[in-house]
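Of the protein chains in this complex, all but one are displayed in their positions.
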Amino acid sequence: MAVVVRNIRRADRAATDALAGYGAATIHEAQGRTGLLAPYLHPVYAGAHIAGTAVTVSVPPGDNWMIHVAVEQCQDGDLLVVAPTSRSEAGYVGELLATALHQRGVRGVVIDAGCRDVAVLTRMGFPVWSRCVSATGTVKETLGDVNLPLVCARQLIEPGDVIVADDDGVVVVPRRNATEVLAASRTREHSEAANRTRYRAGELSLDVHRMRERLEQKGLKYVDQAADD
Amino acid sequence: MAVVVRNIRRADRAATDALAGYGAATIHEAQGRTGLLAPYLHPVYAGAHIAGTAVTVSVPPGDNWMIHVAVEQCQDGDLLVVAPTSRSEAGYVGELLATALHQRGVRGVVIDAGCRDVAVLTRMGFPVWSRCVSATGTVKETLGDVNLPLVCARQLIEPGDVIVADDDGVVVVPRRNATEVLAASRTREHSEAANRTRYRAGELSLDVHRMRERLEQKGLKYVDQAADD
Amino acid sequence: MAVVVRNIRRADRAATDALAGYGAATIHEAQGRTGLLAPYLHPVYAGAHIAGTAVTVSVPPGDNWMIHVAVEQCQDGDLLVVAPTSRSEAGYVGELLATALHQRGVRGVVIDAGCRDVAVLTRMGFPVWSRCVSATGTVKETLGDVNLPLVCARQLIEPGDVIVADDDGVVVVPRRNATEVLAASRTREHSEAANRTRYRAGELSLDVHRMRERLEQKGLKYVDQAADD
Amino acid sequence: MAVVVRNIRRADRAATDALAGYGAATIHEAQGRTGLLAPYLHPVYAGAHIAGTAVTVSVPPGDNWMIHVAVEQCQDGDLLVVAPTSRSEAGYVGELLATALHQRGVRGVVIDAGCRDVAVLTRMGFPVWSRCVSATGTVKETLGDVNLPLVCARQLIEPGDVIVADDDGVVVVPRRNATEVLAASRTREHSEAANRTRYRAGELSLDVHRMRERLEQKGLKYVDQAADD
Amino acid sequence: MAVVVRNIRRADRAATDALAGYGAATIHEAQGRTGLLAPYLHPVYAGAHIAGTAVTVSVPPGDNWMIHVAVEQCQDGDLLVVAPTSRSEAGYVGELLATALHQRGVRGVVIDAGCRDVAVLTRMGFPVWSRCVSATGTVKETLGDVNLPLVCARQLIEPGDVIVADDDGVVVVPRRNATEVLAASRTREHSEAANRTRYRAGELSLDVHRMRERLEQKGLKYVDQAADD
Partner (left out) sequence: MAVVVRNIRRADRAATDALAGYGAATIHEAQGRTGLLAPYLHPVYAGAHIAGTAVTVSVPPGDNWMIHVAVEQCQDGDLLVVAPTSRSEAGYVGELLATALHQRGVRGVVIDAGCRDVAVLTRMGFPVWSRCVSATGTVKETLGDVNLPLVCARQLIEPGDVIVADDDGVVVVPRRNATEVLAASRTREHSEAANRTRYRAGELSLDVHRMRERLEQKGLKYVDQAADD
């Protein structure tokens, strides 16, 4: 049943690249508070902010064979998404696979397991978001799947979806929604910039967003601290 | 039952500011090994070291409305302390709230849940200690409380208490004890400096603190490793 | 029953020092994928990469007395390995003990519990790999053992074993195997360098390691994505 | 964007009911080692073993409003599958919702969050598999979705899929595969029964499955324990 | 600074006893969704349901000396509440302490750490809610406090407060609120019983609680599943 799906349809390249200009948090909000991967994923170094189209890999626990298979399916602008079929702390991805992926124009890796060689990855500027850092070696014995839909860190990822990752985490944008979510992200960012300006000037969000009346209706009470504490 | 307490009494400002000169570990020891928040709180960037007076916010899971309410109650020198009523990984605090808090002179945030926009917070120099980094958005539907006592990361925090936070963690100093704990922290630091000097010179703590006799009384035995291993 | 074993046999010094030239991941692979400590240990700062001979300390939860005892048993080139007898989040090691250990030529600490004063440790350049950062103070009441074999972060460590630690984690090399593992690490690194060169040139690991035939035997199928998704 | 999908297609009823005769482990194996939900789900009482067709509910953290909405969409033979949009320990389901679901012929609940009233659920014989037992109350303020595909405990569940749950855990069978997986489960169980009989008679799996040769090829060595230990 | 507070004021005995007739979930709701201890506490056996007045004990990690001190402060109708000053998995309470507590009329123990001898506790019918079951022994070296306010499993407990514990968890009722919360619990239970009757008769909570209009205002849409899936 192990399958490699070739020639996947990918999200629009221009939209994907443009989405890298928005944070994972903004995109998550812009698409209706959906698509965030679990916050237990961490970048191996701070400051990376990338977007790419997902090549998905389902791997057995402690076995990274299928990642080697997946490299061949990757092209410039992709981002590798790896999830084990049961929880694993093995170090599936290190310098060698990163070198191979980097050579093909892959922008980074999101993996619901471990990665290693983090000092080298940092020097290379090849970012990985992983569940843990782990030097644990893997075997090459059991098959898995490449480019089937998979669940990674609590989210469904389909091959060709856009993945955006930064210091706040990782978000998936369904392939067909890339252009629309890009527009919504722009809108949201403009609105946030306007709010930011007002907050910096000392206005309160209570007033900017007219929250006071609704708070009162819900029953919020203001009291002064009692004199004798 | 949702309440906002205004005009809270705050710990002495000079003592609060001076406490920022001591580490969380030192203060914890100086007040009798009490007051530390749980070590699962982490700063979003290394190197911050602040002290402020607590404005406390109790929030529902996934709902940051009351933080907007709390901003108005903050003043220069405060530090916002947020705890959800049940465990949450939502990203309650980000750039916008940080901007509003910063504008009012708030020194940072301690939150037993998630925060987001960590790259921006780092650039702003607005430190947050949180349970996790999470881009997950929140709603504004359900009330909570501002400036009631609350439990945050296993510690009771009362409004107006001093919070000191650094790379080692977060400690609370009860409002009325600020001056006394400041003095005790100074004393402890002097004593530690003296010990440090002696250790650097090669003296052993076994001798500096005369531990040998008590170790022997307790039954400690010294043996040499057997010849044939 | 508390015992301090003096004059332990240590791994060969030259081999130990040379092992610091190889990553924990490489050494783990080179000795047959063994010896890694659990990935929940983290360095308090990035970039440290050390090797040393283990002085082992078994401590009660929340009690660091035996670490003071252990300092005297340490010599230049050692690395302190500490494990509590039941899970603990206390901050056993901080600036003072680090100063004393540093003065004796100890290269770092690996502890299956907490450490504190991480800002100072970073400035000192004295690296610690720990389960957590914790300012929680400890007592000095109950004995433990120094230089008995112990389990730390899921691995058996014998006194005198080589410990190598870097950003990827911590690995133990049994004392008698140091020279042999050093040679195997060199071999592995050469082989990896050759692979890296080929990957950088665009060769696929599928071809470099001739995986295609075996993948086919196992039943891997390649399909193109269906036209209508 | 909150949606309730009505009149979902459900897996074949006879196949669904028959799948309740097989364990989650058997079904997981029979469909190629797929479909298991994460092992952190636990039944609130031992001994339940059910199958039903999934009605899916995506809920905000700490808000069970949509479960009330979902009840109306349930019919005899269904099983409610609930997942929060971010991790939650709230007690979403208790006696009242269980009563309403039970009245409609729903066979149980699988929830990636908390449930409560477990003593009553046990007396009712209405089984729930949950992440935790939690008495924490929920609000009814924010919408979610009913009968959209969702990720629950690391697995994708589509409405109408078969869910089988027992003391070993929870497995999902895609709607269209129910009949085929039922047949494969029968086959597997027959084969396991045959093996069991041989093992009970003292045969070794090494011989029954002819493993010895392949073990030897892989390099397994047999040695006797050395005389002097 | 270690203190034992004697002669604490306790919640009204009749109200305390009557609260045992209500579940932790009901009481939590009745007092405004407050007071629940963290759901990681588990009863050592199913079916216990008790209420008692809190005697509080703050203990060092791995040291149960102060529990021995606390026994003397207990009287009939009390319930012992124990929290370590930093996270601990030691087995603080076992058959001997349970025997001593039982002899004094103590109704059970709530402990944010480990307990042991669970087979005997079950036979004795002496219930304990604990973070884990652990046979790990403790020492008797370091003082703590009895009957000071403490945080246990994320809740503030004051000596003399009512603790109610059942299979769903543990809830604290502030001492002075016992009678009022008892009345509110009765009211809530009556209301729930009425709802239950209507649900059993097939009415939907959507109708019983008139949720449909508000759901529509919030924007909930109903659609039928598309014909071609």
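Each chain carries a letter (A, B, C, D and E) given by its place in the written order, and its residues are counted from 1.
Assume a contact is a pair of C-beta atoms (placed from the backbone, for glycine too) under 8 Å apart; a residue touches a chain by one contact, two chains touch by 3 or more.
Just so we're clear, the structure is a prediction, and the values are computed from it rather than from any experiment.
Chemist: The complex has one chain that is not drawn here; which of the drawn chains does it touch?
Modeler: A, C, D, E
Chemist: Touching the hidden chain in the complete assembly: which of E:41, E:69 or E:181 does that?
Modeler: E:69
Chemist: Can you tell me which of A:29, A:89 or A:167 touches the chain that was removed from the display?
Modeler: A:89
Chemist: Hey, which subunit A residues sit against the chain that's not shown?
Modeler: Touch set of subunit A with respect to the missing chain: 60-63, 85-90, 134, 136, 139, 141-142.
Chemist: For review purposes, identify every residue of subunit C that touches the missing chain, sorted by number.
Modeler: 1, 32-34, 36, 38, 85-87, 149, 151, 154-156
Chemist: Considering the whole complex, not just the chains shown, which residues of subunit E touch the missing one?
Modeler: Listed in rising order, the touching residues are 1-9, 65, 68-69, 71-72, 89, 91, 94-97, 99-100, 103-104, 114, 116-119, 122, 132-137, 140, 142-143, 147, 159.
Assume only the chains that are shown with their structure count from here on.
Chemist: Among the remaining chains, which ones contact both subunit A and subunit D?
Modeler: B
Chemist: Note whether the interface between subunit B and subunit C is symmetric in residue numbering, meaning over half of all numbers used appear on both sides, and answer same or different.
Modeler: Subunit B vs subunit C: different; shared/all numbers falls short of half.
Chemist: Name whichever of D-E, A-C or B-E reuses the A-D interface, so over half of the contact pairs are the same residue numbers.
Modeler: From the options D-E, A-C or B-E, the copy of A-D is B-E.
Chemist: Take the average of all CA coordinates in subunit B, do the same for subunit D, and state the distance between these two points in whole angstrom.
Modeler: Roughly 42 Å separates the two chain centres.
Chemist: Quick check: how many Å separate the C-alpha centres of subunit A and subunit B?
Modeler: Chain centres of subunit A and subunit B, defined by C-alpha means, are spaced 30 Å apart.
Chemist: Give me the residues of subunit C that touch two or more other chains.
Modeler: 89, 134, 136, 142
Chemist: So how do the chains connect up here, line, ring, star, complete, or something else (other)?
Modeler: The chain contacts form none of line, ring, star or complete graph.
Chemist: Per the touch rule above, enumerate the chain pairs that touch, sorted by label.
Modeler: Listed in label order, the chain pairs in contact are A-B, A-C, A-D, B-C, B-D, B-E, C-E, D-E.
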